[in-house]
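Of the protein chains in this complex, one is absent; all others appear in place.
Labels run A, B and C following the written order; every chain starts at residue 1.
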Amino acid sequence: MKTTSKNSSWREKLHEVIYEADTPSGKAFDVVLLIIIFLSIIFVMLESVKGLDPWIYEYMYVAEWIITILFSLEYIARVICIQKPTRYIFSFYGLIDFFSTIPLYVSFLLPGSGSALITVRALRLLRVFRILKVSRYIGEGDRLMQALKDSRAKISVFLFAVLILCLIFGTAMYMIEGAESGFTNIPVSLYWCIVTLTTVGFGDIHPITPLGQFLASVIMILGYGVIAVPTGIVSAEYSKGEKNNEKSSSNNTQSCYHCHESKHLDGAEYCHNCGYPLNREK
Amino acid sequence: MKTTSKNSSWREKLHEVIYEADTPSGKAFDVVLLIIIFLSIIFVMLESVKGLDPWIYEYMYVAEWIITILFSLEYIARVICIQKPTRYIFSFYGLIDFFSTIPLYVSFLLPGSGSALITVRALRLLRVFRILKVSRYIGEGDRLMQALKDSRAKISVFLFAVLILCLIFGTAMYMIEGAESGFTNIPVSLYWCIVTLTTVGFGDIHPITPLGQFLASVIMILGYGVIAVPTGIVSAEYSKGEKNNEKSSSNNTQSCYHCHESKHLDGAEYCHNCGYPLNREK
Amino acid sequence: MKTTSKNSSWREKLHEVIYEADTPSGKAFDVVLLIIIFLSIIFVMLESVKGLDPWIYEYMYVAEWIITILFSLEYIARVICIQKPTRYIFSFYGLIDFFSTIPLYVSFLLPGSGSALITVRALRLLRVFRILKVSRYIGEGDRLMQALKDSRAKISVFLFAVLILCLIFGTAMYMIEGAESGFTNIPVSLYWCIVTLTTVGFGDIHPITPLGQFLASVIMILGYGVIAVPTGIVSAEYSKGEKNNEKSSSNNTQSCYHCHESKHLDGAEYCHNCGYPLNREK
Partner (left out) sequence: MKTTSKNSSWREKLHEVIYEADTPSGKAFDVVLLIIIFLSIIFVMLESVKGLDPWIYEYMYVAEWIITILFSLEYIARVICIQKPTRYIFSFYGLIDFFSTIPLYVSFLLPGSGSALITVRALRLLRVFRILKVSRYIGEGDRLMQALKDSRAKISVFLFAVLILCLIFGTAMYMIEGAESGFTNIPVSLYWCIVTLTTVGFGDIHPITPLGQFLASVIMILGYGVIAVPTGIVSAEYSKGEKNNEKSSSNNTQSCYHCHESKHLDGAEYCHNCGYPLNREK
């Protein structure tokens, strides 16, 4: 680890700044990177909007080049400062970083390919997951993740049951309503059933026959009772987590020298079991 | 049980594989069955889609025959290996298995009946409930079911109250809005009311008069407060279940030397069963 | 109470049957009444449906007369058997019972008034609230009501805050979107805002300007976070109620004769504090 060559120490320092977020400079790097990522996302979003003033597109084209160059520099820095560059290059983020940087270069070299590559640039969006790595330092993210992870198995079983329900009701609706109401085939009917059971209800497809409306009512009432389940799970999981936190942190750790009773109120000065003072100095 | 005839032992073994899921071969059988059921469901779903390439329908026709034959073999095996075949044949799953297997044979014998029998094949979907029997081994399904079962009575009362609310508001909306806005009759109005109260909101029918919109607002605000109830129920039920689990496991592990009673209050000094001191040192 | 006159005792008996539900005959009366009320509701609902076979309307007309006569008999019985008939006649249920019974008589006397009186018959729906009086005996209704009643104050404050939010956002949307998108005036805009915040989302009115869509997104995200509040309230209230129930009922009330320790496990036979038998007979 302590390779004393000058070059290596310079790389180590860069590595600390780019890959870690514990030092002030590392944190600053992450924040600046996030701002650039967000700007690049806003530009990708704006570019998809038609009918703006032409000068906006020109400005965005310049901004795109600046961001592309910044991303290129970052990519090169990431490759240089790591011990085993191939591990980064072929990692998930490495590939995203690469493919979200090159489109502009390619469109410069092959003028006709611009419109096809614009979609590749959308990959840049996946970089925002980096944000979560930073937001972890805000403190709450972890606990939220934990509650979700703990109830993952339960939610999976639940979602599986919901899907089977949708499958059955979707097929039933297809057979009842038919193509006239928009239930043209079972997959579409299944899609409608998910739309309904999750209480989204677009209304692009909806039952028109009395029997179909009756079955739809049953599905909705069911969805009403069923939406309670994941909430109940996460809620119980979450308040369990809270309780554990509370339990482990709020009890003081004093132990009586005389009777070894270890559970005392905060601020207790005498053992409640034998009356012996808890702090010897007294 | 210990019928030592060779035939019977062979049947017993088959019974274990088909009807139980404790042994490795029984588990494997269930998993293979599930995959076939899922494939058959996907084929039923795809078949309802119009406008695909003709060769896909041809392939699916072949696949249908293979699945039908596999299902037939399974059905025969199920009938053979059970002690009282009639109990299986006339059971819920027995009838489903039968009616989801024969359509293709019937359509082969009576060429014109194909399109009518396709709907019968959708019965196959009900076989997926078998999956739940397997998913039980994942471990969480049971507890989820328990929480739902425990709160069944409460949810029923709740749903009943919701239905009465819908009945009253539905009739009121019918009288306020009338046929022009789509509230053509009370059942339709009731259907709209369920759509609204469950926060699905298709939008196929919606109030247009100011008074109707006001009443709809009241219904929605009500639904907002009311959706909390089932969630609260399941949540409370679920966290109660968690607590019970915790309680039975977190109790102290002292065991009486005298009567081997193992459930004692924390801090108990004498066995509550025989009066013998719990700690020998005393 | 013990008026020994024959007439009075007959009235007392009838009173018990009609107004109370503790005796078997009282319960039976309530159940029969409920079935008739439900049938009458179904007839009112069906009558609003146009385009059925003519004989159905004829059958329903006869059924209507039978139900009207039964309701009349019930009304007369209720008036006769009570001590102070005026108290019943001018009570909420008394008026509903009266007005839901007479329409058919009036339409018989004044042939032209039939269609106007049909709406009055819908009052019959309000009689279903009687059902709740019976469903109370199912056992869960009370506790549900209690949880709702306990959290009434909180839910009111919450709904009030939601309404203010809707008022502000509704006005903002009216000023942003204007009449073109359907936000024709502030009340309509307020209605849209409630539709959106409660996640119903009919889609009859929806923003079309970018700014309007942005504000709508904010409202929806807000509604997402805000829907959690009533659920949290009822859930906490409900699990508090459960805990109280548990606490008061699940602990046994044995108390040691020797050391007066009163907290014992269910089934404990010796005091865990002093080892003295809990049941003296032993």
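List of remarks:
Keep this in mind: contacts are C-beta pairs under 8 Å (C-beta built on N, C-alpha and C of every residue); 3 or more make two chains touch, one makes a residue touch a chain.
Everything numeric here is computed off the predicted structure, so don't read it as measured data.
If you put the hidden chain back, the residue from A:Leu33, A:Ile67 or A:Ile227 that touches it is A:Ile227. The missing chain, though absent from the display, is touched by one residue of A:Leu39, A:Leu126 or A:Ile208; that residue is A:Leu126.
Among A:Val44, A:Ile67, A:Leu104 or A:Ile219, only A:Val44 touches the chain that is left out of the view.
One chain is missing from the display, and on subunit C it is touched by residues 153-154, 156-158, 160-161, 164, 167-168, 171, 174-175, 184-187, 190, 196, 199-203, 206, 210, 213-214, 216-217, 220-221, 223-225, 227-229, 231-233, 235-236, 239-240.
As for the chain not pictured, it touches subunit B at residues 199-203, 231, 235, 267.
Within the complete assembly, residues 41, 44-46, 48-50, 119, 122, 125-126, 128-129, 131-132, 135, 138-141, 143-144, 147-148, 155, 158-159, 162-163, 187-188, 190-191, 194-195, 198-204, 227, 230-231, 233-239, 242, 246, 263-265, 267-278 of subunit A touch the chain that is not shown.
Following the convention adopted for this analysis, only the chains that are shown with their structure count from here on.
Chain centres here are Cα means. That of subunit A falls 30 Å from that of subunit B. Subunit A and subunit C have Cα centroids separated by 41 Å.
With each centre defined as the average position of its C-alpha atoms, the distance from subunit B to subunit C rounds to 29 Å.
The residues of subunit C that reach two or more other chains are 199-203, 231, 235, listed in rising order.
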